[in-house]
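Sending over a structure as structure tokens; questions will come in a sec.
With one protein chain removed, the remaining protein chains of the complex are shown where they sit.
By letter and in written order, the chains are A, B and C; residue numbering begins at 1 in each of them.
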């Protein structure tokens, strides 16, 4: 089987444009609170979601919009939810970390790791009430250190639940490089529960589509859960207004000045760690900022751009599709702003 | 290095006799609540504990007495704690699942899996305040599915903490065969966190001593945590008065009669699972009872008997040592019963 | 008239619910043995034993309930809910609000609770007032077999999360498992009218949020729940012999709270004594004071609760848990003072 790349591209582009619209509205102060975008995760979401059918369930984390959009939830009702209107997806009660669509059996949570248990419960219901359907958990690599996520891997494997764990590894949990807090590697961790685990480039939608297709088919056939481990990068940082990103975006000199000022302040204070340890701390922070800058650089992989490039040979079709999606999102944006 | 087997045997025998004394007192109604004995775990406790020195810490589960005894906590004060006297180890406030000895940095908990975080904290303090000391976590194979235990393995490995995880696998968590709720295997699970993991026969004190010695030495030298996975059997069941054991101890006919009665009752009721599923349930329970009977049989391995046998060539020494330990425990028992 | 033990009553009601509604399923540790009769009748798909992974399987119960099942998830003792608290605090309790009322989580969290058998402070808590603090959770604590079955049925049928707590002094199998262990050498203060009693032939749901008046008296109003109700009734008998007549209210559900009955009965006597085995501070006993004051009813007020971590030794524990003597003393203080 081959994926319909145009269809996937369309979903990815919709998601990207939607998130960019959200960003603008958030920046304009029309959306409140934290805002974690799914920019950079489009290929993972599209490659997985495109295999889902009626009755399948979705357990989402704090970056739930792309999967929901691709699953077919009305974009306007999501946007109106984010804007806090009574006719939003959740009546303005949930907000962006708590998007729920009963019709799609899709639930989000802002608690890191909670998509594990949620997916397990959905999978139990699938087993019991809707044989042949599956449940999918989306989460970050940081969430893989949350106890309930590991418990859920064990439970899913022990009960051979129809479940797909989708771990999106952008290397960061907020300002922490996840590698430094994660012992061993997540592929081995998943396999240690007796689950198949596949590592892939989350910017390559075809690879995701293939792996997810196989894993979901296995789950439907009663072969139990699988673990997809997909690398991605997230140019917008952890959330909009990301502190680390703000720092890193300043011209090098300014930013270093700031770090130096902290450092000097800290060095000037009597008592505290030996100078070497203080210098190590300063280097750690400088290295973080360098890493952030790297992930923001022009050469950072972008799943949408990548697919765009490979499909661009058909220029006309691409232009039409782009026009269509841009039109849709513009239309949604316009309707979204109409007062309740 | 070779272990001092006589010393190990002495500790194991003391522990065994102590637990048997506890059993008698509990049966006489002088000790309240649940009582989880450490009978069958003596070789694991002795092989590990004998490597500990001043400043090392112990995080224990609901079977804490053997390690505490071997670590040098006053047996009389433990027994008086179990009897609820004000001069007991914890003034009668803790009881058998909450035995605490600040002098030995030893803490217990009745919450399954809690010895993981407890050992992590002890190990952090070791790293920070007492370099070269270590912390040890004792827990059952069932506890390995508790989220905080898995989190603790990750944390210990990520921070290279001086910590030894000691998983005592008696195959059971209460009435559940742990294999059926544990996906994959625990050795792989531990290794997936980048920790060395050693599987061994927990009835072979020499093997435990060797493996623990190496692991603890590594931890003292800053090489990080290890995982010891030791098989054992627990003839007294999960706790005194164990329901499954009670059932299994009845003569075969009686017991089967009982199961049949449940089964018939259940079969007689309209509505419910198809007959095949009901029969599967009945077989599951019968199989559990058979398994319990097996673990109670004369051929079940006993670490104390095993070491006794190999040391019995020196009959005189054995007789003396036995006499000494029996005398000690009898003496303790006598003093324990003196009213406050 | 059918007579069942407290435990049998619950099992009977669960049997009825499971037979009538195939979406009712049970999971929790050791369920194949603890609920062996249900396991034998309804099979391993609907009666599932879990790993010791409460955070995950209580969380799973929430989403399973959202996806069409009606799970009864068991955490053995309410004390163990600590490791699974996120599932209740941030998920079960909030699904309905977060979804704008469009999605419900009809699950029952079942657990044993309570002390009086010398098992120490990590295994004898009640925590009902604590759980009730979280908007969105119902908390049910029956004191008789008839209520136990009826409230269990109501909990199963309720379209939101319900915590169902069975006190170990009433549920004989728990007391045997954790306290007696088949011994004849230990005694417990088991209230007979709670441990066994008449039940209906077919269960009807006992409505959540409806208190029961167990005794009428003009001098003071004792408000309690669970085993405390029986302790209060014993104390009321003793008080009557001293000429002090107490009403006794059995709340039956902590949340929702039957404010009407509470206020009416409090106004009638002007003296309120709360008997609450849960921790005293920031819980049920305080809420009752607030509810009565909010209604503008002037009262004299005392409470007999558990003030500290429960000690292990039975004689120490007996002093800390609400007992007949403490109730009598407080009642006399109220009626004299």
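In this text, a contact is a pair of C-beta atoms (placed from the backbone, for glycine too) under 8 Å apart; a residue touches a chain by one contact, two chains touch by 3 or more.
Just so it is clear, the model here is predicted, and its values are computed rather than measured.
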Visible chains that the absent chain touches, using the contact criterion stated earlier: A, B, C
Among C:89, C:212 or C:263, residue touching the chain not depicted: C:89
Touching residue (missing chain; options A:5, A:187, A:282 or A:318): A:282
Per the touch definition above, residue among C:141, C:169 or C:255 touching the missing chain: C:255
Hidden partner chain, touching residue among C:25, C:132, C:171 or C:321: C:132
Sole contact to the chain not displayed, among B:94, B:272 or B:303: B:94
Residues from chain A at the interface with the omitted partner, ascending: 26-30, 32-35, 81, 84-85, 90, 92-98, 109-113, 142-143, 145-148, 173-176, 178, 180-182, 239-244, 246, 262-263, 265-266, 269-274, 277-278, 280-282, 284-285, 288
Positions on chain C where the hidden chain makes contact: 55, 79-83, 85-90, 93-94, 97-98, 120-122, 129-130, 132-136, 254-255, 257, 279, 281-291, 293-294, 296, 298-303, 307-309, 311, 337
For chain B, residues in touch with the removed chain: 57, 59, 88-94, 98, 100, 102, 105, 107, 109, 111, 114, 116-122, 124-129, 147-148, 151-152, 154-155, 158-159
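The rule is short, and it goes like this: only the chains that are shown with their structure count from here on.
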Comparison of B-C and A-C by number of C-beta pairs in contact, larger one: B-C
Approximate Å spacing (C-alpha centroids) for the pair chain A, chain B: 43
Centre-of-Cα separation between chain C and chain A, whole angstrom: 42
In chain C, residues with contacts to at least two other chains: 45-46, 50-51, 53, 55-56
Set of chain A residues in contact with two or more other chains: 147-148, 151, 154-155, 158
